[in-house]
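The other protein chains are all here in position, but one chain of the complex has been omitted.
And then chain A:
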Amino acid sequence: MAKIIRLGNRLRYPITVVKLRKAPGEKIKKQETLLEYSFKWTREVGDSIRGDTWDEEQTTSVTWDSPTDGELTRWLIREGELIVADRGVMEVKEECSHEIQFQGLCAMCGKDMTEVNWAAETRDTARAPISMVHDQTNLTVSAVHAQRTEQELQSRLLQNRKLSLVVDLDQTIIQACIDPTVGEWQKDPTNPNHESVKGIKSFQLDDGPTDLARRCSYYIKTRPGLQDFLQRISEMYELHVYTMGTRAYAQNVARVVDPDKKLFGNRVISRDENGNMFSKSLQRLFPVSTHMVAIIDDRSDVWPRNRPNLIKVSPYEFFKGIGDINSSFLPKRQDLLTSDATTNGVSQKGRKKQPAAKNNKEEVAAAGGDGMANMGDDPTLTKRQVEEQGRAFEKQINDRPLQLLQEKLDREDEEAEKATVQSEDGSESRSSSPPSQRHHVLQDDDDELKYLEEHLTALHTSYYAEYDSNQAPHNLSSVPDAGRILDGLKSHVLQGCRIVLSGMLPRDTNIYRSELGLQIMSFGAELRQKVTRDVTHLVINASQPGREKLLEARRRPHIKIVSQEWLAASFSQWAAVDEVPYLYTARLVGEGDPNQKAAVSDDEVDETTTVAKAPNGNNKFNGPKLKLVSPSGRSHTLSLSELPDDSENDQDDAEPGLLPDDLPDGQSSPIDGLKTFNWGSADEELAEFLASGSSSDEEEQGDDDDDDDDDDEDQDYVVPDDDGGQGASSSSSSSGDARGRAARRSRSRSKTASPSLGGGGRKRKSRDDDDDEDDDGDDVEVGGNGNTPAKKLRRTESQRASSLRNQFVVDAGGGGGGGGEDVEMGSSLPTPGRSDEQDLEGAEKRQNGGGEDDDEMDFDAAELEAEFEAEFELEFDKAAEAEAKAEAAQAEAEADQALLKEQLEGGQHTGTG
């Protein structure tokens, strides 16, 4: 254990060794003087006041003290030697190398390592910087010791012909959930889910993030076949648990999975010992060599340094919509690839929207705050994460997502039952027989472990095949690398595939850096950004496919358009699975009236060989649409002019009969998004697009008008006596009138305006959503002096804040006059002042509106794109409209009150125009 001791760089080199105090063989102690040396330096001497100074060279003799304890074995320097820089001066046999330390104590000699010593340049605690024990962070070892320990481990594994396998818990081998519903279902044998939840084990933790979470039970569902899987795998692998849950959670889960501690022993590492809040690292357990380690985890992004060793499994989603209970301690999930395949409609929808919104928020917060880059044990961050988890827990306990799902499913069942009964024998012969077979939310149909076992066996076999073939003396430095072997196994899987993704990733992400992209490439496929001639597969997200790529791919028949489930299946089976069950057919559907349309699409279905059955019911296509026909026959229509109006009157598409009846429970339908789609408005839109007032369209719109009139009547009814009352101050009446008129006008506008504007109607549609103000401008131009109060109010919502701007607009509006004038007058009232300000703004816009009109007459691709994006904003618009309506009602009520007051007081209201 001889160690070379250096002088250290604090000395004033060059130095001359004057005397060696100790001889080789002598014991030396810390801070004991070992040698004397001298150095030269210059000093300013003389009288500095008179400026009579000069430099004088001085020689100073000092001593150098031992930084360590031990026995001096030999000197590397001689007396009288000139030393110009830091170098080793002696060899010492140390008493203790302090290679293992526990909480600042040397575990070998018991000395306190935290003592700071002036003689030594480095602290003794720095000698053992590596923490490699599963359940402790305060036990650290030196690099040398770590290496020795790891070599022992490797030789033991090689002897037993095993490898190490690091196993993640949440969503990999188990799924945890704290929804109390599970417990209730367990107790209730009549519940349809009873069978599924029967075997679920539960435990309580006393270290939950909140008081609520402390009292709740954790329900642990193991992946089907887990026991056998672990049993067989443990013959080939030494298993470790690595989870982002707390220590107590990890141990309890380990007890559920492995009650005898035969599989995992105490090789359990949790968030508490990980030392990093965002990522897992194999180096935490295997600091020197990860050659004999494989990982199974459902998240690849948490293993940034150990990607080669990782076998990514598809997340286990038994409790639908619950996800990973400890996910607040991980980066936000980015690969939504496989979650869609297993979740059902509700959770899917939730997932779709939330990650987008949440991700952004999270990222903004991260960028603004402590940031993701700060990966250490930041206490504030930890606190935030704990709080986040606490909130999630409370939400789960209070909201009971599982119960909601089951209730929803029950309702659907009931409706389906009703529908079938009615359709079967026409008459209402429902003899109040409850649904004999209720569907259940929880399904245990996961077969991932089967494939996983195959992969792990393959890895083990090829690892030891390579090890055996390498018959050189088996020294430990030449063991094969499991990561490399795994790469080799995986890279054949999708070899030759050239894949383009569509609708899978946010638009501005770099696909080559994304999780999904990396995964695709790790399986040997080439990833392309654009659909070109040599592309073989277009992978689409059926609920939101990108249109351009689809169109492009449709043009090239050799490109297989497959759903993302194909990718997921290939990843999990490690084979290029047969595309046929996942194949989509994209057809460009022409135009015409609905009936004709249906016929056409049916014909097309017949033509398409891969399609098993015709899409039923909902082929009410009215535009040039891209129809995606899924392997199970369900079709998803992607309208090229898909931009529903704001009208919410047509609910006919919500009728159960129009939906496919054969939707297997628990499976998501690619047309889920269509359930809420507003077909009536699509029709209307088409009519505009075609600029042709076909009779069916007219009828349809007539219906709409009727509905609107109903609304208007209601509103008029609220303010019947206004018209007779104060003219100037009765804003509500005039606006109510205006609303009635304008609403009708806006409806009829499509008829009157379309012909005159020709192709421009198309354009206006797009701006309808993009930009309301312009639309109002159009209104005035085309339809006269009307304005639509609903829209006005909606606009108000977004612009209320900018009073400065409004002020400016008032000025402009005063000059503008024009069609908006009378409305202005009418709306100067005691009710919230915004409406008249908005009117003025509207007037201003009106002025500008005319000019803009002509510029945008032509219909180009960019606009189409904008329109497509606008589709996403539709939701928000609807919400805003509802709010606006509510406010309009309120405004009227207020106006009424004001009126009443006025009449009572007999006084005069000073409404300024």
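In this section, contacts are C-beta pairs under 8 Å (C-beta built on N, C-alpha and C of every residue); 3 or more make two chains touch, one makes a residue touch a chain; residues count from 1.
Keep in mind that, in the parts below, contacts and distances are computed from a predicted model.
Between "DNA-directed RNA polymerase subunit", "Ubiquitin-like-conjugating enzyme ATG10", "Rab proteins geranylgeranyltransferase component A" or "Granulocyte colony-stimulating factor receptor", choose the name on the UniProt record of the chain that's been left out.
Options "DNA-directed RNA polymerase subunit", "Ubiquitin-like-conjugating enzyme ATG10", "Rab proteins geranylgeranyltransferase component A" or "Granulocyte colony-stimulating factor receptor" considered; the missing chain's recorded name is "DNA-directed RNA polymerase subunit".
Using the definition of touch stated at the top, determine which of A:Gln103, A:Thr122 or A:Gln495 touches the missing chain.
Only one of A:Gln103, A:Thr122 or A:Gln495 touches the chain omitted from view, namely A:Gln103.
Please identify which residue in A:Asp55, A:Asp112 or A:Asp228 touches the non-displayed chain.
Checking each option in A:Asp55, A:Asp112 or A:Asp228, the one touching the absent chain turns out to be A:Asp112.
For the chain left off this view, which of A:Thr42, A:Thr122 or A:Asn160 is in contact with it?
Selected residue, touching the omitted chain: A:Asn160.
Which residue from A:Val133, A:Cys216 or A:Val562 sits in contact with the chain not drawn here?
Answer from the full complex: A:Val133 touches the omitted chain.
Would you mind spotting which of A:Glu152, A:Asp188, A:Glu235 or A:Asp534 touches the chain that isn't drawn?
Considering all chains, including the one not shown, the answer is A:Glu152.
List every residue of chain A that touches the chain not included in the displayed model.
100, 102-112, 114, 133-136, 139, 141, 145, 149, 152-153, 156, 160, 260-262, 265-266
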